[in-house]
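Shown below is the structure under consideration.
All protein chains of the complex are present and in place, except for one that has been dropped.
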Amino acid sequence: MSKIAVYVDHFGDKVAAASWEALTAAQTLAQGLGGEVIAVVLGHQVDALAQEAARRGPAQVLMADDPALDGYVPDAYADTLMALSQAHDIAVWVFPTTMRGRELAGLTAAGLDVGALPDVTELRVEGGNIVAVRPVYAGKLLAKVETAPPAVVTTRVRAFPAAEAGDAAAPIVRVEAQVDATGQSVQSLGFSQAAQGVSLTEASIIVSGGRGVANTNKVPGDEKAKAQKGFEMLGELARLLGGALGASRAAVDAGFISYDHQVGQTGKVVSPDLYIACGISGAIQHLAGMRTSKVIVAINTDPEAPIFKVARYGVVADLWDIVPELIEVIKARGLAKNA
Amino acid sequence: MDFRLTDEHRMVQQMVRDFAQKEIAPLVKEYDRKHEPIPGVLERMGELGLLGISIPVRYGGQGMDYITLGLVSEELEYVDSTLRVVMSVHMGLCALSILHWGTEAQKQKFLVPLAKGEKVGAGAFTEPGHGSDFARIQGTARREGDVYILNGEKMWISLATKADYALVTMRTDPHADPPHRGLTAFIVDLHSPGITRGDIKGKLGVRAGSTGWIAFQNVEVPVENRIGEEGEGFKVTMSAFDRGRYTVGAGAAGLIRAALDASVAYARERRTFGQPIGHHQLIKEKIARMARDYEMTRLLYLHTGWLMNQGQRFTRQASLTKWFGTEAAFRAAHDAIQIHGAYGYSDEYDVERFFRNSRGAMIYEGSSEIHTLIQADYALGYRYDKPLRKELPPYDPDEWLAE
Partner (left out) sequence: MKIVVPVKVVPDTAATIKVEDGRVTWGDAPLVLNPWDEFAVEAALQMVEKHGGTVAVVSVGDEHALEAIRKALAMGAKEAVRIHDPALAHADVRATAQVLAAAVRKMGDVDMVFFGRQAIDGDTGLTPMYTARALGWPFVGLVSAFPEMDPAGRTFTAERSVGEAKQTLRAPMPAVVTIAKEFAEPRYPSFMGIRKASRAKVPVWSLADLGLDAPAAKVRWPEITMPPKREVKVEFIEGETPREIAEKLVDKLIEAKVL
């Protein structure tokens, strides 16, 4: 029986939750195409991860546990996935659209010479074809795309519900890693910098700031100093809520905050449950990156700011008045996820 | 006849637009509030080649045509007038005057570093007591052997405290009749002994720019720094104004476009009486006027630039461009505030800055009144352009791009 394989993305011992969303999408494909869902875990000392995957509904977990796979080694990972494809008759690969997921999806699809449907938000099977919907032009449009198996699919982060963990555990089967010894492939020389905070794309809550963050007389200093204080305050709110800190391109361009926080067309496209936009006017490029958020709150002094067009709740006020009070209320009501 | 811009024009336009949007737009509001120039802005303009834009490659410039100078002025003033002022004084008044009137030695010595952006140029003509009646300026230059001794004070000088060189016009003959025949122009190193200078505070507009005064006390200027002949200073100065006016007029097109874009964006968003205000006829009237005035100013300056490229006299056209453009810009900014209502009155929005910036341009480089008279006199036949001893060189790509 052909299989739908899900790549379980992780770094160290931390799984990208989007992997469980990919499992849900894979079940849809398995129902439509026939066959069963299997999960694939690659890495070093990944027993616990494989066990967790086993409880999320796959028929089987394939685990390659090898020191050569420690961390993340793109070519070794891609080669291993290719080998599994053949050995296990895998018809469709499903990856979460994380940084590594997208990379491995591309390498696997290209290596197998099959079609790929990246970053899909809806998925179904029609007449034996995989039919998907994916946002294009940064979500300004939706494209229907289709291909016939064998194929590779990547699921947009937070577009599918995560497969829940149950009591039953699928069997875990150990498989071999494919490690190229010729030196003709890409070698990982190591990693630096520890993990930092919640990733923007995976966060369920994002607190985001724009140029308006610097627009205050409540703190002294030049514009940059004000902005820095402002983003510290927004960061505090994000941290309390267990969320991530975002920013508009205007704030990044003005040097208020680093690019890895940028939400928008040339930054990260996000879709959290709650997006709190503070001092963001709502340029079209920014809206493209966050408009699918479930609930958008906009805090802005200008009632005409376009951000209010996409917001569920609006507050026309100075963020410097409102955000400190929000922090206090959240603490006072015991809603803080982090002390 | 061909109304199309070349690919080259369009690419320069885009490049300058990107620069101004990315590097200046995020900062200008803050520095305008502080009455301070944006740090490093002249250096950046120099690095990008903007300070040598319409100067032949042979003299360290970028070898672009005069239309490009207009396009750049428009794009810069779209973001803030202070940037365009740099083009007006550095390029229009100073560098191009050396290209026009200078000797080969003067071009090598002064034009090359100006065009490369290593030095910044200004024009120092107006005095505390003499603006529009320029022929009667009082500052003197007295010849003593191989030098002229300069004394006097110049005021309302853009980049007074930033520039390294200035084209300076002084009186060499106190008895000349008519008085304009007694003027002589010089290129002066502003770091010379005897020069003091300062900024003028409390300006209505161009607050992120530098406007100041320069005092000359027994400043020695070598004879070889004289631009043109002795007694030719009035003509040198007026030709500098022709170029300055061209850039001011082209810049005005940028300010009108900025006011229009801001107004259109606001009129589509803001709702009153149940619909976007863009549907109200009195708002439409203002928007239509801005759209019309933008197109007219643009056509006027492109025509002026074309005349310059052809090597034709453009005094009349530059005056018309400047007069019409700056008045239209003031009206556009004024209307833009009205469209924005109370928000337009606050510096949260850009339009109040446009309004303040637009006002000065109706005074400097020939007030509206002066241009009204100039245009009337041309029409009535009281005024006509006599050929100059030397004309601004026309744009010849082969020559301008030659190393």
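Which chain is which? They are A and B, in the order written, and residues in each are numbered from 1.
The rule we apply is simple: a residue touches a chain if its C-beta (ideal position, glycine included) is under 8 Å from a C-beta of that chain, and two chains touch if they have at least 3 such contacts.
Computed from a prediction, not measured in an experiment: that's the story for all the values here.
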Of the residues in subunit A, which ones touch the absent chain?
-> 11-12, 14, 71-72, 74-75, 98-100, 102-103, 105-107, 109-111, 113-119, 134-148, 151, 183-195, 199, 205, 241, 259-260, 265-266, 273-274, 283-285, 291, 294-298, 303, 308-317, 321-322, 324-326, 328-330, 333, 335
Residues on subunit B that touch the omitted chain in the whole complex?
-> 6-8, 11-12, 14-15, 18-19, 48-49, 53, 62-64, 401
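What we mean here is this: only the chains that are shown with their structure count from here on.
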Could you pull out which subunit B residues touch subunit A in their complex?
-> 22, 26-27, 30, 266, 269-270, 343, 348
Give every residue of subunit A touching subunit B within the complex, in rising order.
-> 211, 215, 222-223, 250, 253-254, 301-302, 304, 306
